[in-house]
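One protein chain omitted, others in place.
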Amino acid sequence: MALLEIDGASKRFGATTAVDDVSLNVERGAFYALLGPSGCGKTTLLRMIAGFETPDSGRIFIDGIDVTGLPAYARPVNMMFQSYALFPHMDVAGNIAFGLRQERLDRRRIAARVDEMLALVQMSGYARRRPHELSGGQRQRVALARALAKMPKLLLLDAPLAALDRKLRAETRLELTGIQERVGITFLVVTHDQEEALSVASCVAVMDRGRVVQTGAPAEIYERPASRLVADFVGEVNLFEGELTAGFNGLALVVAGFREPVPLPCGTRLPEGAAAALAVRPEKVVLSHAPPAGFAIAATVSSIGYLGGGSIVHLATEQGMALKAYLPGAAASSFGRGAPVWATWPPDEAVVLTQ
Amino acid sequence: MTGMGWTGRLLLIGVPFLWLALFFLLPLLIVVKISLAQSTIGIPPYTPLLVDHDGGRELHATLANFALITNDDLYLRAYLGSLGNAAMATALCLLIGYPVAYAIARSQGVRRHLLLFLVMLPFWTSFLIRVYAWIAILEPNGLLNQCLIALGLTAAPLPLLNNEFSVELGLVYSYLPFMILPLYGSLSVLDPSLIEAAADLGARPLQGFLGVTLPLTLPGIAAGSLLVLIPALGEFVIPDLLGGPDTLMIGKVLWDEFFNNRDWPVAAAVAVVLVAALAVPLLAAQRFLERGHAA
Partner (left out) sequence: MLGFGFLYAPIVLLVFYSFNASRLVTVWAGFSTRWYGALLHDGAFGTAALTSLEVAAMAAALSLVLGTCAGFGMARFARFPGRLVFGFALLAPLVVPEVILGLSLLLLFVACQSWFGWPSRGMLTITVAHATFGACFVSVLVRAQLAGFDRALEEAALDLGARPWTVLTRITLPGISPALVSGWLLAFTLSLDDLVIASFVTGPSATTLPMAVFSSVRLGVSPEINALATLFLCVVFLLVALAGWLMARDERRRLFGRQV
């Protein structure tokens, strides 16, 4: 049985439907990520799990128990807020002890637990500091310790890394996965940052306009997106819209911006004449000066963006279709702006999308 | 509030609501009622509106008090005098208060806090004492006249007290903080880069001020003006202590009508007319204050 089961939950605010008939299962011990653009309803869903919003319809089960009608303080769930929401009038120890005090534990056990939590997030020695005396990264750790102190069955994290700067974010990401493995608590992260979701989560659910549009392992979401929307939102992508036609061996896609039809992956089963899109990740695109054997698109380089570890090359075909390719290392240096090039990719590395 | 039940909400709003209804809204209605009654000698000194007859009840309302107010030009002159003095005081407060508020909004850190504190301090100190302090300064043999004579600017003491001048001075002096604080409020949230952008686009300082600063601080100007104008209209202490025999302000007329003539119905009628006249600026004031909360 899954630890968290959401069964057909919906929530409307006035005329807008924030969460639209969402069903979701989160397995015990998972590091689950809810990914979606801002306003997709992921935060509302999180707040429904925490108990700050009541769903208009549908049920929420935690560990098999229906918690739909339970107030926030009675749920075996704790949350790490995006703003951290540390109590400014209490010190670090007071913040961490707050939840334990509500359970009327005896003083010594609370103190021991606070010490344990401080050690877990490497903040021992900061017990008497006030939140305003801490850096952003330190506050984040205290917020995590406070939410973990009660040993919740499920920890909710609302954009846990959003308030940190880039460098700190990478470090904290590693720590977060480490801590999750150590305490063994199920984590549910909400984020609009696909990098954050893909790098920490064992399972990702992509949300859009109140609905869950795809769930799966991070690699699956990235390599096999189920719709144009997921392909576009998660990572960079070339999306070619066209119509299916019979090619030399199997189906091909007629794209307005290309001179010849584009071959599709083997085993594509779709009727001829149907509309579809082909998603090609920029790093799958191979560029060459001379025309390669087989399928290739003639284009010119319109600009090159240097990213440090590689470069993104923007191309345009004669018909005005734009596409981009990612070249690792210094590979892009042999192409100048305006140079004619040939672009191709292994047909099986592309994904046909009909949704 | 999160997780608060209906009874909690009802108590939270109901208790203060009931209190205000009982001690602010109901009294206003009673004022209206008594303004329609006749003055008599007795306790209370007005006739009842509903008189019990053998055939039932009869309504004894009269508009005589309002007729008196409109016929006797003392009242009209008092209303207009109040309006003139209050409007003048508002304009002067704006003229003096704007530069002060601007200077505070432009200063930094501790200095800003200190200046703001200094503006608010008189607001906390006794109004009566601050008005009283001017008497010693403005008296015929007061400090100001002594200085003027010592400097040879005037031979005989100037009549500074108990006239329109002293009333106006007292009004401006007392209500200046009410103007400065809202002005500061809207000036301090003004993004300085807007003025820099105006300058960058070629606006001279005056053009920048008229085209950017002034329009964006209009809410503060309006709020400050209302906070000065409305209370100044009904002011009693200042015309009583600093004004002369020919100073006519409606607050003082109301007071005299009530305490000296003991004509409660006329005093109530004066109040009703004043509240009616204030209704428009009052509603405007509420809108501005509400908007301030929304922002």
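When the chains are written out, they are named A and B in that same order, and each has its own residue count from 1.
FYI, a contact is a pair of C-beta atoms (placed from the backbone, for glycine too) under 8 Å apart; a residue touches a chain by one contact, two chains touch by 3 or more.
Because the structure is a prediction, the values reported are computed rather than measured.
Only one of B:181, B:198 or B:237 touches the absent chain when the whole complex is considered: B:237. Residue A:52 is the one among A:52, A:126 or A:342 that touches the chain not shown.
Remark: the residues of chain B touching the chain excluded from display are 1-4, 8-9, 11-13, 15-17, 19-21, 23-28, 30-31, 34, 44, 96-97, 99-100, 113, 115, 117-122, 124-130, 132-137, 139, 141-143, 146, 173, 176-177, 180, 226-227, 230-231, 233-237, 240-241, 251, 254-255, 258-259, 264, 267-268, 271, 274-275, 278, 282-283, 285-286, 289-290, 293. Residues of chain A that touch the chain left out of view are 50-52, 71-74, 77-79, 81-83, 85, 87-89, 98-99, 102-103, 131-136, 146-147, 150.
Going forward, only the chains that are shown with their structure count from here on.
Distance from the chain A centre to the chain B centre is 58 Å, each centre being the mean of its Cα atoms.
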